[in-house]
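Selected chains only, in their assembly positions.
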Amino acid sequence: MKVGILGATGYTGQELLRILNQHPEAQVVYLGSSSSAGKSYEEIYPHWNGSNYALSEEEVPEVDVLFAAMPHGITAQRAEGLLQRGIKLIDLGADFRLVNYQEYESWYKTQHASPHLLQHAVYGLPELYRDEIQGKGLIANPGCYPTASLLALVPLLQKQLIKNDPIIIDAKSGVSGAGRGIAQPLHFAEVNENFKAYGVGEHRHTPEIEQQLSKAANEKVLISFTPHLVPMNRGILATIYVQPYEGVGEEDLRNTLAEAYEQEEFVHLLPKGTWPQTKYAYGSNHAFLQLKFDQRTGRAILVSAIDNLIKGASGQAVQNMNILFGLPETMGLGTKGLWP
Amino acid sequence: MKVGILGATGYTGQELLRILNQHPEAQVVYLGSSSSAGKSYEEIYPHWNGSNYALSEEEVPEVDVLFAAMPHGITAQRAEGLLQRGIKLIDLGADFRLVNYQEYESWYKTQHASPHLLQHAVYGLPELYRDEIQGKGLIANPGCYPTASLLALVPLLQKQLIKNDPIIIDAKSGVSGAGRGIAQPLHFAEVNENFKAYGVGEHRHTPEIEQQLSKAANEKVLISFTPHLVPMNRGILATIYVQPYEGVGEEDLRNTLAEAYEQEEFVHLLPKGTWPQTKYAYGSNHAFLQLKFDQRTGRAILVSAIDNLIKGASGQAVQNMNILFGLPETMGLGTKGLWP
Amino acid sequence: MKVGILGATGYTGQELLRILNQHPEAQVVYLGSSSSAGKSYEEIYPHWNGSNYALSEEEVPEVDVLFAAMPHGITAQRAEGLLQRGIKLIDLGADFRLVNYQEYESWYKTQHASPHLLQHAVYGLPELYRDEIQGKGLIANPGCYPTASLLALVPLLQKQLIKNDPIIIDAKSGVSGAGRGIAQPLHFAEVNENFKAYGVGEHRHTPEIEQQLSKAANEKVLISFTPHLVPMNRGILATIYVQPYEGVGEEDLRNTLAEAYEQEEFVHLLPKGTWPQTKYAYGSNHAFLQLKFDQRTGRAILVSAIDNLIKGASGQAVQNMNILFGLPETMGLGTKGLWP
């Protein structure tokens, strides 16, 4: 299986290469980069010393699957040509996640270059849409915050155990989620020993989460979503506050999540009382869930943890590739998280 | 003014000493410690090299004010004797924060040794209760999470701008909030590069916050309160979700907070769009607030940041001391936060 | 190939399991733990949720190879019985690293329980002693600081390019090197935002390094070795100051290291001017080297970086296992370091 990566020097691009480099069935034959074309990969990332990967901005060669790890807007411009060549396209960006291109244009403040392709894309969250992914040519790999949030919420909404309002997602991410680009707020000394909220009420993952929750609930869902920056490299933890319907208790919620994921290799509802930590997922494709029904307030609290670069990006993309090509879903993704 | 500290080797005890050692009107004459009695202070904290402080477990000498920075339960046992000697007592622990001793016993799972003193205690949040603090003998210095939460919420409830349900406080704290005692979950390698929730639905600051919010709202308030552990030493950030009453807009909320704190030296409502970061408060007694009314959901989001050891503990205790003795409130507390 | 681990709940034990769990030829059949016997592995490490490993303190069953990841002293007591059963023993502790048991007893301040076995042990640094490792029954897996130091120094001493005095090794380690046990100096808040030297002139890896350097130089070598604690979880960086012989220049040193490692998969002399960072090795079995001859002082400076838990412990142990059983040396160890 021949594989290419567009945007190979970003954090998700590099993580894709790390995983695919070890994948028994994948051979990485193309690493696209506009900024570093012509350089060897180890010039950018010296820990790849001894590998023979080179960066190119030439036309994508014949590959079976291409991962696009690029800023939003660019993949939409290039997708049609690639799909016409029969290349499976797994987009780690946002261009094909929102079914409604106007919503995309409103939140991303740019025109969508190929809205007609949206109907051909599938939202690549395997635990929810495994069947639809198989055989597709265009996979919209979910965002990191949506992955963490949806794994916890979708089964509960599908079973109508919780109301669709209020749903409050208070999410916290390591800094790699902001990408490799430099900026004053990402200077080490301004992030370290610091914690803050950002994009309050305006983060672009909001409509992506709402779209999927609305689909699950079968009615329009609006959420409060607040992301925060944690002084660490990797990991997302989402703390979610929901209102169960009258008569719904903790065991109903727990059983629903347990059933939803009992066959899943990567999603773990932890034993009662054990709360997820982002480090459980560090360097792995695993996700961890826990919940509690708070008798005092009648609300339930859900916590979900993933590695934002793996289950929240590159690992999930490889999981999607495995599904596309009929491979075992865990191939190349078997490792447990690093501890400590 | 002669000052003593009970529990002088804990993090809040040491922070008290650091502040009082620089205070123009305070002379620290007693450092109580059961575990390290007989040692010099610099044996425990070598950066105090050259100071002449010694630790003692002898009877508290004649002091004007005594700070108690001890595990809950102990101060309640010793308070009466101290108060009878005319010593002003500022308790940084939880023993005198809850007016209802049964609630204390239920959340802290221990008997209260002196419930009859509760009526003599005042909740030492100066920005709310400055007038009541003056002249009191027993100050219950607020908890760190409550300080951050109440500064944001109380004025809004007092003015009846927000409903008393739902109020969701998603709070994040640096590790010093857990104290100096050692434990597996506080091992550096298990906290670093990690983020987690803890005490979900069970944290003891919950009734303390609810008591004060209920007082402000003039009716019983129940909250969802979830604390999290951030891989940093200092700082609390509380992200708070509330429901304004119909017709209440962002400017109403903003104006109310602005008015509440316009005369305050330590509490800052930041300019619109500038969101608090815990580092703004690092090493200082300052608190920072921001809010947003989210048109989409009709909810408002408030963010509050303090240094948990200073405005959330020792700095606020010194602020209370200044009030008790008619000194300028900022005396000894003038520094801005360390950056970076 | 059946594999067991003694001391399976420590950091190196857990890292062994993580690697072996993915190893195509290894089947972990025994996880020994005295403190947690009877528990499932996921009770200790919840991120192993869904695995079926259990901890036991029963007799080691029939295994082909046993990894001992225990405090020093214990493996020496148990080694003979295990070896007599034909079990290959890879000791990640210090008991069989020093050929002179009196030196062991002097530095470790304990009696050696089986000095007669020392002659049967081989020092398991594959890049130096690959041939001796094959067919051995008892492998003394090197310490983390020695691994980083020896990879840089041994080839230069063997070729007599540098003097055997002064050799100054200023080494810096992440906190996982101190193990999982709790202690005041490992409390997150006392390590974070802090940097210090420890064990100055007294660290137990000193004689281990000196033994191997003396062997390479063919004369007694004494070093200055100072370890430091870095506020991070993983990684060792050793900065080494040496005195080349008259007439020896940078290219001589560089060529010697280049030749020594040109066939090695795991050891990388980086291109001139690219200095190792511990993160290059993070989560991988790779080691990175660089050097500079300083014309001004006539001294050379070497820098070496590894992941202390992998090339400095568990990864190297698996590398040794691969050698013992005639497997490709990189089996199960192929991943590049995590970035970022």
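Just so it is clear, A, B and C label the chains in written order, and each chain counts residues from 1 on its own.
In this text, a residue touches a chain if its C-beta (ideal position, glycine included) is under 8 Å from a C-beta of that chain, and two chains touch if they have at least 3 such contacts.
No experiment lies behind these values; they were computed from the predicted model shown.
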Number of copies constituting the complete assembly, 3 shown: 4
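Everything below uses one rule, namely that only the chains that are shown with their structure count from here on.
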Reference chain B; chain at largest CA-centroid distance: C
Most central chain, Cα average position: A
Gap in Å, rounded to a whole number, between the CA centres of chain B and chain A: 38
Separation of chain A from chain C, taking each centre as the mean of its C-alpha atoms, in whole Å: 36
Gap in Å, rounded to a whole number, between the CA centres of chain C and chain B: 46
Where chain A touches two or more other chains at once, by residue number: 192-193, 233-234, 277, 279, 340
Interfacial residue positions of chain B with respect to chain A in the complex: 165-166, 168, 170, 172, 174, 189-190, 192-198, 200-201, 222-224, 226, 228, 230-235, 237, 239, 241, 275-279, 282, 292, 294, 296-297, 299, 301, 303, 305, 340
Chain B residues touching chain C - in the complex, by the definition given at the top: 11, 174-176, 180, 182-184, 186-189, 191-193, 231-233
Residues of chain C that touch chain A when the two form their complex: 11, 14-15, 18, 21-22, 45-51, 175-176, 180, 192-193, 233-234, 265, 268, 270-271, 274, 277, 279-281, 283-284, 286, 288, 334-340
